[in-house]
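A single protein chain has been omitted; all remaining protein chains appear in their positions.
In order of appearance the chains are A and B, and numbering begins at 1 in each one.
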Amino acid sequence: MYLKGENISFGYRKDDLILNNVDISLGSGEVLGLVGDSGSGKSTLCKILAGYEKNYQGSVSIDGKKIPSNTYNPVQLIFQHPEKAVNPRWKIKDILNEGHVVSQDVLNSFGIKKSWLDRWPNELSGGELQRFALARALSPETKFLIADEITTMVDAITQVQIWESILDIAERLNIGILVVSHEKNLLKKVCHEVVYLSRINNAGLYNELAFRDMQNASLSGMVPE
Amino acid sequence: MSTSVALNGKGMLRGLNLRQRTILLISLMSLLLMTVLASSLYIDSSSLSTNFDSRNLAPSLEHPFGTDWMGRDMFARTLTGLGLSIMVGAFASAISTFVSVVLGLLSSMGRAADSFVSWLVDLFLSIPHLLLIILISIGLGGGATGVIIGVGLTHWTSLTRVVRAEIKQINTQDYIHISRNFGKSNWWIARKHILPHLVPQFLLGMILVFPHAILHEASVTFLGFGLSPHEPAIGIILSESMRYLAAGYWWLAFFPGMSLLIVVLAVDVIGENLGKIMDPRKAHE
Partner (left out) sequence: MSVEMAMNNDDREGSEALLKVKDLSLSFFQYTSGLRQTELKIISNMSLEAYSGEVLAVVGSSGSGKSLLAHAILGILPSNSRLSGSMEYKGQSLTPEKKEELRGKEIALIPQSTTYLDPLMKVSEQVMGSSEKKDKEVMRKRQTEIFQRYNLKAAVGRMLPHELSGGMARRVLVSTALMSSAKLIIADEPTPGLDERSLDETLKYFKDMAKKGCAVILITHDIEAALKISDRIAIFYAGTILEEARIEDFRNDGEDLRHPYTRALWNALPQNRFQAIKGHQPMQDELNGGCVYFERCSIRTEHCSKDIPQLKRISGGLVRCNNVS
């Protein structure tokens, strides 16, 4: 199963594009890294792939079929700031089970304690909230996960814990993951392959996703220093 | 571990924290309003009857607000009038709030619905308030029903605007997008995500519309388009007293006017303090 974005262009104004003819493809079970400069449109690309942003040119499809709206989206997006991704007036257990009833298996994998479920979001730290945001998005219906800087705000230990859980669950459910991060060392550890999204320069030249096989190569070789 | 503590306690309220003081203030004001309402209902009808032996008496211990040209006790009349005002105000602000809830939620349903709601708000705002109340009131045959519906149907605009802006802001939140991505319908999101955020707004909005409603009821009645002259409404009392002011019977207007002001201020104090408690930035002070 492949999630494909083809010829994607996006801009708030016609003459000021953020993305120009970008192609990207993510397979089931694949862990693909995405790096790029600040302002290169990584987050916008994520939003387009997950159906959050609808005003773009080009197409997003899974195995050639358009992704239907108004139903559970098989492409789920996780954000950098989990505190914005939860309704502050909901209890944790309601937040957790909004999309589907999260299995005990997934809860265990994320190290989620029973005692947290009765709390309010503002009583938990960002690292803990991020686990809830992930657990609720990893339903059996989820085929692809877009992770936009999801561990940028947590400490190093929590970062490892979170990634270990995600990779474990993704492998079992055969989920494809797009990992957006500016941290090369992290991408080296968790991704099979990394692509680089360059910024559209002022002259209005094309940008493209450079696909390189990263299997065992070092990342520094391909990202312009 | 929980210890009750006092912060910046001052004067007679020392020992209470800010929230306790606020609640106390709210309760006192509510008690005042309830007392006015209750006593207006149980007032002895004999004190409202005419008594030509005691006409135009200045305020005294027996008649604290004086008597009018027909010898009626002004204190009893004022109390009854205030009770009526509070009831009219409560009904009218309830209607206003209901209309804003419906229109506010409607505006979140889609672009067309949103434009319609803004258009409706603009339309109602473009017609002078008082004129519209009078038109609706007369159209419905006047009387209490006319005034209540008239006032209710004209005071929803500002609250609807607040609600609409609030919904717009909530709609940009990540958790709303996430909910959509879980396949939830607009109606489900409006009910589960948006409505809980709006409850405080509605409650506050209802209380803040209340004084407006009371004052508008009084003015419409004063102008002769509201409640019928035989009902002891504050508006009626004030308009009647106009004729006697020149004769030096100042108490006929002063006490009823003052009482109306106090009631309105009391409601305002309740609204403001409730706002303080509900404001998350000030919530823990």
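Some observations on this one:
Going forward, contacts are C-beta pairs under 8 Å (C-beta built on N, C-alpha and C of every residue); 3 or more make two chains touch, one makes a residue touch a chain.
Just so we're clear, the structure is a prediction, and the values are computed from it rather than from any experiment.
Remark: the omitted chain is touched by one listed residue; of A:Asn20, A:Thr44, A:Asn87 or A:Thr158 this is A:Thr158.
In the complete complex, the residue from A:Ala50, A:Ile95 or A:Leu186 that touches the missing chain is A:Leu186.
In the full complex, subunit A contacts the hidden chain through residues 36-39, 80, 83, 111, 123-128, 149, 152-161, 164, 182-186, 188-189.
Note that in this section only the chains that are shown with their structure count from here on.
For the pair subunit A and subunit B, the distance between mean C-alpha positions equals 50 Å.
In the complex of the two chains, the subunit A residues touching subunit B come out as 50-52, 70-73, 76-77, 79, 81, 84-87, 89, 98-100, 137. Chain contact summary for the complex, subunit B toward subunit A: residues 173-175, 177-179, 181-185, 193, 196-197.
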